[in-house]
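Omission of a single protein chain aside, the complex is shown with its protein chains in their original locations.
Which chain is which? They are A, B, C, D, E, F and G, in the order written, and residues in each are numbered from 1.
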Amino acid sequence: GYARVDTHRALRTGDPEVIYAAGKTPEQVTAIAARLHEAHPEHPVLVSRAEDAHRAALREAFGGLCVDDPIARMVSVGPPPRPQGGRVTVVCAGTSDLPVATEAAFTARVCGADVNQVTDVGVAGIHRLLAARDTLAAADCLVVVAGMDGALPSAVGGLVGVPIIAVPTSVGYGAAFGGLAALLTMLNSCAPGVTVVNIDNGFGAGLAAARIVRGRKENR
Amino acid sequence: GYARVDTHRALRTGDPEVIYAAGKTPEQVTAIAARLHEAHPEHPVLVSRAEDAHRAALREAFGGLCVDDPIARMVSVGPPPRPQGGRVTVVCAGTSDLPVATEAAFTARVCGADVNQVTDVGVAGIHRLLAARDTLAAADCLVVVAGMDGALPSAVGGLVGVPIIAVPTSVGYGAAFGGLAALLTMLNSCAPGVTVVNIDNGFGAGLAAARIVRGRKENR
Amino acid sequence: GYARVDTHRALRTGDPEVIYAAGKTPEQVTAIAARLHEAHPEHPVLVSRAEDAHRAALREAFGGLCVDDPIARMVSVGPPPRPQGGRVTVVCAGTSDLPVATEAAFTARVCGADVNQVTDVGVAGIHRLLAARDTLAAADCLVVVAGMDGALPSAVGGLVGVPIIAVPTSVGYGAAFGGLAALLTMLNSCAPGVTVVNIDNGFGAGLAAARIVRGRKENR
Amino acid sequence: GYARVDTHRALRTGDPEVIYAAGKTPEQVTAIAARLHEAHPEHPVLVSRAEDAHRAALREAFGGLCVDDPIARMVSVGPPPRPQGGRVTVVCAGTSDLPVATEAAFTARVCGADVNQVTDVGVAGIHRLLAARDTLAAADCLVVVAGMDGALPSAVGGLVGVPIIAVPTSVGYGAAFGGLAALLTMLNSCAPGVTVVNIDNGFGAGLAAARIVRGRKENR
Amino acid sequence: GYARVDTHRALRTGDPEVIYAAGKTPEQVTAIAARLHEAHPEHPVLVSRAEDAHRAALREAFGGLCVDDPIARMVSVGPPPRPQGGRVTVVCAGTSDLPVATEAAFTARVCGADVNQVTDVGVAGIHRLLAARDTLAAADCLVVVAGMDGALPSAVGGLVGVPIIAVPTSVGYGAAFGGLAALLTMLNSCAPGVTVVNIDNGFGAGLAAARIVRGRKENR
Amino acid sequence: GYARVDTHRALRTGDPEVIYAAGKTPEQVTAIAARLHEAHPEHPVLVSRAEDAHRAALREAFGGLCVDDPIARMVSVGPPPRPQGGRVTVVCAGTSDLPVATEAAFTARVCGADVNQVTDVGVAGIHRLLAARDTLAAADCLVVVAGMDGALPSAVGGLVGVPIIAVPTSVGYGAAFGGLAALLTMLNSCAPGVTVVNIDNGFGAGLAAARIVRGRKENR
Amino acid sequence: GYARVDTHRALRTGDPEVIYAAGKTPEQVTAIAARLHEAHPEHPVLVSRAEDAHRAALREAFGGLCVDDPIARMVSVGPPPRPQGGRVTVVCAGTSDLPVATEAAFTARVCGADVNQVTDVGVAGIHRLLAARDTLAAADCLVVVAGMDGALPSAVGGLVGVPIIAVPTSVGYGAAFGGLAALLTMLNSCAPGVTVVNIDNGFGAGLAAARIVRGRKENR
Partner (left out) sequence: GYARVDTHRALRTGDPEVIYAAGKTPEQVTAIAARLHEAHPEHPVLVSRAEDAHRAALREAFGGLCVDDPIARMVSVGPPPRPQGGRVTVVCAGTSDLPVATEAAFTARVCGADVNQVTDVGVAGIHRLLAARDTLAAADCLVVVAGMDGALPSAVGGLVGVPIIAVPTSVGYGAAFGGLAALLTMLNSCAPGVTVVNIDNGFGAGLAAARIVRGRKENR
């Protein structure tokens, strides 16, 4: 049965309950979400990698309680909290990276962060990045999303002194090897302050960023 | 010549100036350190991956200005600042991981963090980790260092809600593939809040942790 | 023709006859099963990786002789024997690992073991694993199934002194590389007593576990 | 300090205390061994991957208490127990695999197994293996060690119904890739009952085999 | 246009003209086959990796001239020559390997060899292989096809003194990595006289075997 | 013997004769150089990867004819021609990349190019690169050398419309995998006009650059 | 929004504006193309990796302005300029490489080069390549496209002194590993003057070739 669902993680860590929908039926996802929601109705329950069928089943089960983002492929059962943390800015290189970047932004928001996004600032047109420098410097944490060569975090890391979480994406072909090229670039970044998450793991980046900025708002 | 040394990074990012000594002669390292120190004598200059010969040359050139850590293979020309940021706790699985863990701790300290270390809490004896839980929860950022299976950050990530920087080490043999096994484990961690740096990159983890806790002290 | 089907393996090794259905037509699978069943009607014939069409063909051919497990994608032609060996406990980290875990459990049962299952005890909520410790210690052999970071066997191996067969699954994405990350984690486990089988190979783990506990029941 | 040495693992798991000497100084190894020996003088303390200097230091510190095997690169501080478990037979393909095979045999013996060895039965001369079949069938657990093509466990697995732990070695060159070829062969073995440990991990195989045969002797 | 089709290879090398149909339209394949057939109507034109549509188009264009093997996915436009070379024996481990084994057999036949096949002699039941030893020793060249662990050529190589071409197949899952495991096993075979071709390359093995036995018949 | 030395390549391709000294004795290198020099005394003979012993032997044999660059580990027997081609500018990220960058520069010079170098313009301090933009735009071909994350060519490619040859270096550690990370980054560069050579292959980059700028001088 | 489209790259680099259609909807592609076309109607806008739906949408939006190449999967909005640069010759080994070769040719043409193509000159019939030698030598830049073994650029590089851009394709199976084999061959080419782009990256090769031959026409 579902006897061992971990209903106390939020108490231990402050993070929301999360269901990874890939490989689960809509019924399974809805049932687990119901159990988590009943245990702590005051916390949003986050569902990631939700296909259309998952999202439809959740909307049917929870109605107006659902906040649904089709680009991020995410649903929050229960509204995100009002931003109680600092500012997370999610930066990405191109439009193909938007699903992952949006997943990061949605997650950080549900985790309590104040989130904004900057798109289309790839290193192949470096002046666009320089033009965004003040926005980047004003964040408490940056999530930098890029596929193909994955070079964007290296350029950002030398511009500002903010913590940077780099997210490689599987955008590309051939020797991109499904995001491996971007992952290796980011792990070897010469720029300071860059840490990395799994390929396409916008969720993990958003949650880690929210942990970093938790309790930051009042500082600014 | 040395005409393009980046003497203004500290101003842009708040990080110290750093010299990566691997592949440089002691003379080169000392000369670059002198230039950086002259430009901003009030900031420490950090030297990483310093062999004995590098450290000897630096001590000869800068005398009492040097703070030297042979386990971390690091030298700071100029003392670390008084801790102005929050608390970074560096955790490692076993004694073989100490060089990397100490590199992280030394770097974070020179970057202004208040640092402590917890050693020998590998998952194969999970009660040791549980016994350290309060120490872990009290930190503003955790650096978790592990080789071989790299499983430690997964266990830590579910215990506390603190940001976690995981550092895989090259400790192990065979299918450890020089740290690749631990790296992949950490990138795939099921636990929330974990981000990852390059294999053996204690320096990068320490600097990123210091960025995260900058300005945190006053909050606590 | 099918002239070289190995109808004597059961006599040499005590294991059941097995047909790997992937890449075979339902007709081929049914024909081989018939030949093996005729040779030794007292032994169950096991069919692994059986799609719906394979299972339908087998039920049509053998009727009530079939024991069918759709989650494990397995059919036994002929009922499993009454447990004559010791206890195999199959542990898994999450619900996505259930197909592989169930394949292991079904196989071990057909091979004569007394089998039970423990689900949803991933390391990201370590207290769930600790709560199951007595159940784990009571087994004669543990099969531990996990995807993504594959960290579960490392935590189990330090808790109890029972033989552990670790099964990496292909659950995950990005740098999980189809189960490679979990495989490497398990091969590098710091915990004692862990051996490993191929990615998603619940069948192999179940059979090996049954060999281990054969003749154990009377000891307990 | 050494404050977190896990002195209770033997109580939890029944395995001996073990020190992995690689990357530790002789002084560190001797000091840890002393602490473990003092905590439980009745249990042997096992030291693996011990170079000459480690072994000399241990003999100087513990004198006649040491049992030293230079081929296995192992020392036991305190004698192995009298065999209380079943029979472990360690099989290897060629003389180049002897260090790893001997490490497995020595470990299993210190863990309480009754151990014997069969050498030079590679598949390229299959009659040698067939000639040893009765010896193999008489064991309670087989440890099968092979480098290069790693084909030996596949041949053994179809001959006898005994649990088999396969150990790939780094013997070979070129596309052996340091033992990777043998590792993959073993993970993909078509023969039933084969589980696998890390490349060159005789220690892990010996300990797992000893867990398997624990309490077996009385059965035979 | 098709101006550079190499119509003289048969003259230089004695091998038939071959068209690799994968990625070509049925029309392209038929047109190229027509050109090659017109240039040398006395030589068969071989088409490999031919899908149903390719085969239908060829039969429509060339009618009774076509010899079609759906398991091998091959068509010969023009009948194979009467065997003018020695004997090629194609051996395979299991029924899943039959498409590749049959591709090798069909190719060798079209290249002039006298071909027979031995199936289902995997190393997990080594007595089946020993029973076929005289057949193997009677060949002038062996093609040995195996997936998963790829161990069969190692066992064959020590039994007989015949040249052996090993063909790894992509049969398997997980750490079989699409045939990589079997490929590495074969490249590292401890047995003498084994050479290897690409994964699933029955065509290449059959052609190389035919070159080896060319002119052998009269010797026997 | 040395009967097949290719003494006519210069006539076919216009490139100098080159000897790869790695794995050759000083005597072998000197003898081959003598033969090539005698065949075409008017062309320089280039020796790459020359250790101290190779260079000493060449200087002893050819005296003042040798132009020797110890950083590039190269010797030219016979002076470089006067620049008859366009301008090649060799750019590198850091001082650790200088051996490879210098190899490229030396080679291009011996091949007839007009060469200059720009050092220490890594992306982590992007203003240094922007400051060099006019120098970069003035070249007929750029060789861009970088290790670790290999991000520099991506930034350069969007700044100027000049052909760019990217050279990954083996500078770095851990997941740099001996230059693989930088190589993949460069192959996946989002910036236009970037082509790539082998890791550490300054020679190949310099020669290709010289081919590109051959006959360019008169255009400017 | 689309606020950061880089409408000035053509001014900085002279290359056309390019849209990578993979992963974009036809509407997105058409909208971006419209914006780029409006900004600089005198420059063609290039769309790569355009599926049928993308091409249909572009033709509907831009009508006769579109130049469409279904083999190259490319559309140019606005006609290619009259050739103002030198000659680019695109060479490929077989018909399976034509999509990539045609992508290179189309791109180079839109970038202003004078382009021709040579097909079906693989090294397995080396006389075909030798017959084309004068055509090859007459080019200002060669783009050499090959899959499987990727050996063609090595043969070309020793024949002529022209810059060579090698393009590995994903044509092949098994140990071709999706183009990796050809990529590694080309990176290790013993022939001089060869640089390499990503697997299947005809676009990148064509653009780099056009940069190389820009301003060459008047020289000939």
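In this section, a residue touches a chain if its C-beta (ideal position, glycine included) is under 8 Å from a C-beta of that chain, and two chains touch if they have at least 3 such contacts.
If you're wondering where the values come from, they're calculated on a predicted model, not measured in any experiment.
Shown chains touched by the undisplayed chain in the intact complex: D, E, F, G. In the complete complex, the residue from E:V45, E:A113, E:A132 or E:V194 that touches the missing chain is E:V194. In the complete complex, the hidden chain is touched by one of G:P26, G:P99 or G:G172, namely G:G172.
In the complete assembly, the contact with the undisplayed chain comes from E:L207, out of E:A124, E:A175 or E:L207.
Within the complete assembly, residues 2-6, 9, 20, 22-24, 28, 168, 170, 178-180, 183, 198-201 of subunit F touch the chain that is not shown. Contacts to the hidden chain, counted on subunit G, fall at residues 93-94, 122-126, 130, 148-151, 154-155, 157-159, 172, 174-177, 180-182, 184-192. Seen from subunit D, the chain kept out of the figure touches residues 95-96, 119-121, 124-125, 128, 171, 173-176.
One rule holds for everything that comes next: only the chains that are shown with their structure count from here on.
The chains that touch both subunit F and subunit G are A. Simply put, of D-E and E-G, more C-beta pairs touch at D-E.
Against reference pair A-B, the listed pairs A-C, B-F or F-G yield one interface repeat, F-G (criterion: more than half of contact pairs the same by residue number).
We define each chain's centre as the mean of its Cα atoms; on that basis subunit A and subunit G are separated by 36 Å.
Inter-chain centre distance (subunit A to subunit D, centres taken as mean C-alpha positions): 45 Å.
Centre-to-centre separation of subunit A and subunit E, using mean CA positions: 51 Å. Contact of a single residue of subunit E with at least two other chains is seen at positions 124-125, 174-176, 180.
Across the assembly, chains come into contact as A-B, A-C, A-F, A-G, B-C, B-D, B-F, C-D, C-E, D-E, E-G, F-G.
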